[in-house]
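Here's a structure for you.
The complex appears here without one of its protein chains, the remainder shown in place.
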Amino acid sequence: MKSDVQYNLDERYVFSDKAKKNVFIVLILGIIFFAIGVAMLAFGGDHSAAHALAYGDPTGHVGEGGHGFSWVTRLKSDLWINTVFFTGITMIGVFFVAIQSAAHVGWSAALKRVPEAFGSYLPVLGVVMLAIFLWAGHDLFHWTHSYLYNETLENGQPNPQYDEIIAGKAGFLNPTFFIVTVCFIFVWFAFWFFIRKNSLAEDLEGGTERFWKIKTLSTLFIIFLAISSSIAAWMWVMSIDTHWFSTMFGWYMFASWHVSGLATITLTVLFLQDQGYLKMINENHLHDLGKFIFAFSIFWTYVWFAQFLLIYYANIPEETAYFIDRFQNDLYKKAFFLNIFLNFIFPFLGLMTRDAKRKTIILKIVCFGVLAGHWIDFYQMITPGVLKENGGFGFMEIGLLMIYIGVFVLWIGNALTKAPLVAKNHPMLQESLNHHI
Amino acid sequence: MQVVSQVREPLITGGKTIRDITEDISSRVEESPSAAWLGGFAFSLLMFIAGGIYLGDLLWSGIGRWGLNKSVEWAWDITNFVWWVGIGHAGTLISAVLLLFRQKWRTSINRAAEAMTIFAVFCAGSFILMHVGRTWLAYWCLPLPNTYGSLWVNFNSPLIWDVFAISTYLSVSLVFWYIGLIPDFGTIRDRATGKIGRLMYGMLSFGWDGAAKTWMHYEAVSLILAGMSTPLVLSVHTIVSFDFATSVIPGWHTTIFPPYFVAGAIFSGFAMVLTLMLVIRKVYRLEDYVTMEHIEMMNIIIIVTGSIVGIAYTTEFFVAWYSGVEYEQYAFVNRATGPYWWAYWSMMTCNVISPQLFWIKKVRTSILATFVLSIIVNIGMWFERFVIIVTSLHRDYLPSSWVYFSPTIYDVMCYIFSFGLFFTFFFLFAKYFPVVNMAEVKAVWKESNPRVYRARRTVSEDEIPAADKKAIEKDLVHAH
Partner (left out) sequence: MEKNKHFLVGIFDDQDELLHAVEHIRHAGVKIHEVFTPYPIHTLEHELGYKRSYMPRAAFLFGATGTTLAIAMQSGMMGIDWPMIIGGKSFLAIPDFVPVTFESTVLLASFGMVGTFLVACGLHPLKAPRLFDRRSTDDKLVMAIDLGNNSLSEDQIKAVLKEAHANEIYRKDFTDEDNSESFLTYLVDLFTKGVTSSSRKLN
């Protein structure tokens, strides 16, 4: 039987030069693509850029009011998509560890160091997010303009730009509260820091004391996350379409993040295995990861559909406007349908059978597809609100995404080297090694 | 060979053998009914008949008996329908979702929970049939060819979605439950000493013989039914929430309704399972099968779902303010401070605040506290539906229908009728069917009984106690 196979429980990840080289190739390609994209947009290379320029400042500079739809605005929107997307993936790494611990899950013990490595990236994203807000806040978030809130001008005349609805939201939509939501990232990081500390201490000490401590921390983290993730979603993404609102939005975005995070965890495990690590992870563990991606893709679809159907059915103008924006533009329409295809139909059919979940190649394809799909999901959540009908998709988006991926992989690869790859004293490790479906 | 971590509590206590499991569960079916059972059953029948008299009058005279001349007068009966459907979610959730997540503690409670589910859906269905008014024409809800030039049902209507959802849910749950019962009927058949018992359980068991090949298909069928029941159970309460949320009534039209209704349904369902399980456990002396660990786990699910519901209440409130829509804002402020403030705050106290007591280990491991809180949660969930329905309807578009709702005797007696229906079925189930899934409990017996199986170790270098060491060596010898 399998139980007597000896695994190397002390193995450590070495971020080899070859692996690093591959990441740098992605990074450099990304920078090249990005440069091509910028050049094409700035000098009017392709159709979408010309389209964008028609509405923007022809010199490529941002206008005073920040409403010029130049390539810079588009860059801001792209930066925001990637930052929010990767923040979610990183946070889900911590969430995965926490939920496994709180629910006493045995099978995942052997791979727990992989999602555990994600958390260290959170503060970087927190800083990036704050920097983008300071630089690009006015372009991304309409509500940051102070003129919206004054009913009268200084001379006593009624302010034509006064927006009663946005003014009514001032209690939530203000820069202070935005900074509070960015602070959530640092609180998540703090939870991660203590969970990680206990987890590493467990390696040295053994016993079950640390296990229970991690469980308490995880429970507290989950409670905090349940509240903070929704508020963050409203602030970071829902407020871009400032007039629009949906009670489901927080859970919808969390569902999107969750699938992306699971796909990233699975891909990281698979790549580590390709490099000869984590031999104890067999097709049974992959099967469970695949099941998670399958199930939560369906969950995402459920949340997506419930939100869409209710707005479509009731047909109330202030809600429907959101989807009309996304239907009157060919590019957004494509994104809308690609979103459903890549995030529902593709993983549903791709991972339906037992065999598919147990084959690394199929898992890899589906994970990449799902990740692309959820990036598109964030694209269609953010771009139409920021750029109105002037959004585009080209080298700049691809290049920037590759840069984000490159940095993420470098950071996580480095984080993985910091601790043994297996939590060798985890009380459930033996269960995990003997896991069989 | 299964390896079980030392941090897990055993699922079955008392050093039971597999024989004991058969004996403890089957003998409850074989014994003749106790006085307590007869009393309880008679009382259920009494409720059934007393409520049934009023229901008969209602059906004969029409649902005007409920005082339906204002929209808000529907409140009581729709509340009952949604409440029962909500309760009817836990059983399938326990067997399906917990099976998929491999939560093995489900094995001792899933049978009773599924039975409860099915009977609760019967009650919910009875309210739909009452609502139709002319109950004998209820089949008009189905897309059947007819003499009106084939005028079809309206597939754009959430009420028709409801017809499909609830009938599918009821029939699939019944099938799921029955498939699970077949092996246990086989066990009872082979123990039966009377001719009638043997014949009846023989027929109920479908000629089950426990062949490995049958088990193989059976396992696949259970897993797939679980996989399909999971979205099904979500879809049912989602569609019930669509009944409200597709409208444009302030307080009803909100996109969070589907998942929030589902969480609420799980919440109330688990509370009902706890209420019933605590009684069965005591009366049938099943303390070794439904252990403190089981009760604690269910209490934890109650905290989780209660908190989700709490977050949803807050989200609704926040977004009503954030939306800037005056009517939404009024609807929510009116809920908390209007004429029905008492219902709103009962709901908040019972659903959101009181379950938080379960964070305290002492409370969630106390039988009495669990029992009391489980009933409080069910009261709270009734109020939740009442609040949603009444507060939005009592100030709807026609000021002439702005009245204060008070139930008629027919409203109350129809509710009593549904309780009679529920408990009549439940008492019959508890007497003639095995209340615990013997086959599934036997399957987790080996890894959950420390007396028999002690290969509990980590790979740490902690010294393993000598007694455990011996047991582990013995197991390893067997394993090779």
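Here the chain labels run A and B in written order, and each chain numbers its own residues starting at 1.
Operating definition for what follows: a residue touches a chain if its C-beta (ideal position, glycine included) is under 8 Å from a C-beta of that chain, and two chains touch if they have at least 3 such contacts.
Keep in mind that this is a model prediction, so the values were computed, not measured.
Peer 1: Counting the whole assembly, list the visible chains that the omitted chain makes contact with.
Peer 2: A, B
Peer 1: Looking at the whole complex, which of A:Ser16, A:Asn150, A:Gln275 or A:Asn315 touches the chain that is not displayed?
Peer 2: Only one listed residue reaches the unshown chain, and that is A:Asn315.
Peer 1: Considering the complete complex, identify which of B:Trp66, B:Phe127 or B:Trp161 is in touch with the unshown chain.
Peer 2: Selected residue, touching the omitted chain: B:Trp161.
Peer 1: Looking at the whole complex, which of B:Ala42, B:Leu129, B:Met216 or B:Val333 touches the chain that is not displayed?
Peer 2: B:Met216
Peer 1: Give the residue, chosen from B:Pro10, B:Gly186 or B:Gly380, that touches the chain omitted from the document.
Peer 2: Touches the omitted chain: B:Gly186.
Peer 1: Which of B:Val175, B:Val333, B:Ile360 or B:Ile409 touches the chain that is not shown?
Peer 2: B:Val175
Peer 1: Touching the hidden chain in the full complex, which residues of chain B are there? Just list them.
Peer 2: 1, 17-19, 21-22, 143, 149-158, 160-161, 164-165, 168, 171-172, 175-176, 179, 182-183, 186-187, 189-195, 198-199, 202-204, 206-221, 224-225, 228, 231-232, 235, 239, 242, 438-440, 442-443, 446, 475, 478-480
Peer 1: Across the whole complex, list the residues on chain A that are touched by the chain not included here.
Peer 2: 305, 308-309, 312-313, 315, 352-354, 436
The rule we apply is simple: only the chains that are shown with their structure count from here on.
Peer 1: At what distance in angstrom does the C-alpha mean of chain B lie from that of chain A?
Peer 2: Computed from C-alpha means, the inter-chain centre distance equals 35 Å.
Peer 1: Using the touch rule from the top, collect the residues of chain A that touch chain B in their complex.
Peer 2: 1, 3-4, 9, 103-104, 106-107, 164-165, 168-169, 171-172, 206-208, 211, 223, 226-227, 230, 234, 243, 245-251, 291, 295, 298, 302-303, 306-307, 309-311, 313-314, 316, 318, 424-431, 433-434
Peer 1: Which part of chain B faces chain A closely enough to touch in the complex?
Peer 2: It is residues 1-8, 100-103, 230-231, 234, 238, 242, 245-248, 253-259, 307-308, 311-312, 315-316, 318-319, 321-325, 457-462, 476, 479-480 of chain B that touch chain A.
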